[in-house]
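With one protein chain withheld, the remaining protein chains of the complex are depicted in position.
What follows is subunit A.
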Amino acid sequence: MLAKRIIPCLDVKDGRVVKGVNFVNLRDAGDPVELAEIYDREGADELVFLDISASVEGRATMVDVVRRTAGEITIPFTVGGGISAVEDMKRLLRAGADKIGINTAAIRNPDLISDGSRVFGAQCIVVAIDAKYNAEWGEWEIFTHGGRNPTGIRAVAWAQEAERRGAGELLLTSMDADGTKDGFDNALTRAVSDSVGIPVIASGGAGNASHFADAFSQGHADAALAASIFHYKEVTIREVKDALRSQGVNVR
């Protein structure tokens, strides 16, 4: 039986991890490669690097981070942030990334999903969706630019279009839940997960181990992602997995 996946996310700027990571005995707390190795050892099922560099030089540094990471870890990893062309995807995949996450650029130019999927295969293309509840609609709206700009596009409809265009997976972040530590937005996750035939990663709102179980049982997620609670050691990946196992969730 396929295991539910637990995925830590690292924000990387100019080749350095930002939002400090609270591990003891780190040689270099800002080195994404060292942190990736630690999460690999701790039992993470995959990793996500979100490149938040604002400059071309910063993004070029990411290629080097990807190459070094691919040489050191034994789990798959996704790179997202600032990728707007098939050429960008190619560079990162050749450097050793397993999947590419696209968000704003895919909304602006949905052909990017189709083109990437055709050239590299659906399994490489992760469409990231930032969604927020729109009370007027009674459903969720997607936002671009890290959640700043509303689009007028419905999240479920966009998820279905992304699938139709060849996305292999969706990384779904609830802007309502993100940062609250009150748990994932399981209503959103379920609405999207039940309306597509590709895996969905729930993101935003993880505060403790039981929130992950809820994302799987109530949200119908295939995987769940978190950042700060892992980085600050509020809960370890092993603890999350032990809790899931005790509740009968199949984990690695």
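Everything below uses one rule, namely that a contact is a pair of C-beta atoms (placed from the backbone, for glycine too) under 8 Å apart; a residue touches a chain by one contact, two chains touch by 3 or more; residues count from 1.
Simple rule for what comes next: contacts and distances are computed from a predicted model.
Suppose you had to identify the omitted chain by its UniProt name; would it be "Imidazole glycerol phosphate synthase subunit HisH", "Aspartyl/glutamyl-tRNA(Asn/Gln) amidotransferase subunit C", "Sarcosine oxidase delta subunit" or "ABC transporter ATP-binding protein"?
Of "Imidazole glycerol phosphate synthase subunit HisH", "Aspartyl/glutamyl-tRNA(Asn/Gln) amidotransferase subunit C", "Sarcosine oxidase delta subunit" or "ABC transporter ATP-binding protein", the absent chain's UniProt record names it "Imidazole glycerol phosphate synthase subunit HisH".
Which residue among A:10, A:35, A:124 or A:142 touches the omitted chain?
Selected residue, touching the omitted chain: A:124.
Just to verify: which one of A:70, A:105 or A:249 makes contact with the chain not shown?
Considering the complete complex, A:70 is the one touching the chain left out.
Which residue from A:198, A:225 or A:244 sits in contact with the chain not drawn here?
That would be A:198, which touches the missing chain.
Contact with the hidden chain only, please: which subunit A residues?
Touching the chain left out of view, subunit A contributes residues 1-5, 40, 45, 67, 70-72, 74-76, 93-96, 98, 118-124, 168-169, 197-199, 222-223, 252.
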